[in-house]
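Missing here is one protein chain; the remaining ones are kept as they sit in the complex.
Up next is chain A:
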Amino acid sequence: MSSLLSAPSALREDALRRLKREMWARAVKLGLRSWVGWRRGFTSKADPQRSGRVTAEVIEHLERLALVDFGSLEAVARLEKAIAFADRLRAVDTDGVEPMESVLEDRCLYLRSDNVVEGNCAEELLQNAHRVVEEYFVAPPGNISLPKQDEQEPFSHI
């Protein structure tokens, strides 16, 4: 990756595009085909029974924010029902009412004194992680965002 950073920008972009393609190829092999596949199905067939609040844009936005996918049309339908259910709140008159964050709002939150009383348990904590190197949790590179729907390659060549 370090050589990628020092290459001229055009080459870098090309390499990034290749990397994204590889990523998607692998993701598909590992079974995320259905994730992308259902979304294609979604855009091509409009379900007349749905209210249309949850558009393709909203779906993509939510999936990106939540890093959790809908997975099926039913899940979208469930979200629409959930939104319709929540819309009932509009009927309540809340003029002049302050939002309530906690039932203990009239009390002071307890803060303990700033003294170290526990810790030094790195080894114990690292045991629960799948990938560690010495005292580090190992994460994949963080500067690559999930590709947008229109950047996906067609599946015919895979």
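By definition in this document, a contact is a pair of C-beta atoms (placed from the backbone, for glycine too) under 8 Å apart; a residue touches a chain by one contact, two chains touch by 3 or more; residues count from 1.
Heads up, the rule we're going with is that contacts and distances are computed from a predicted model.
Asks: Can you work out the missing subunit's protein name as recorded in UniProt? Choose among "Glutamyl-tRNA(Gln) amidotransferase subunit A, mitochondrial", "Adaptor related protein complex 1 subunit sigma 1", "YjeF N-terminal domain-containing protein 3" or "Ribosome biogenesis regulatory protein".
Replies: Spelling it out: the chain absent from the display is recorded in UniProt as "Glutamyl-tRNA(Gln) amidotransferase subunit A, mitochondrial".
Asks: Tell me which stretches of chain A touch the chain missing from the display.
Replies: Touching the missing chain: residues 19, 22-23, 26-27, 30, 32, 35, 54, 58, 61-63, 65-71, 75, 78-79, 81-83, 85-86, 88-92, 94, 97-104, 107, 109-112, 121, 124-125, 127-131, 137, 139-146.
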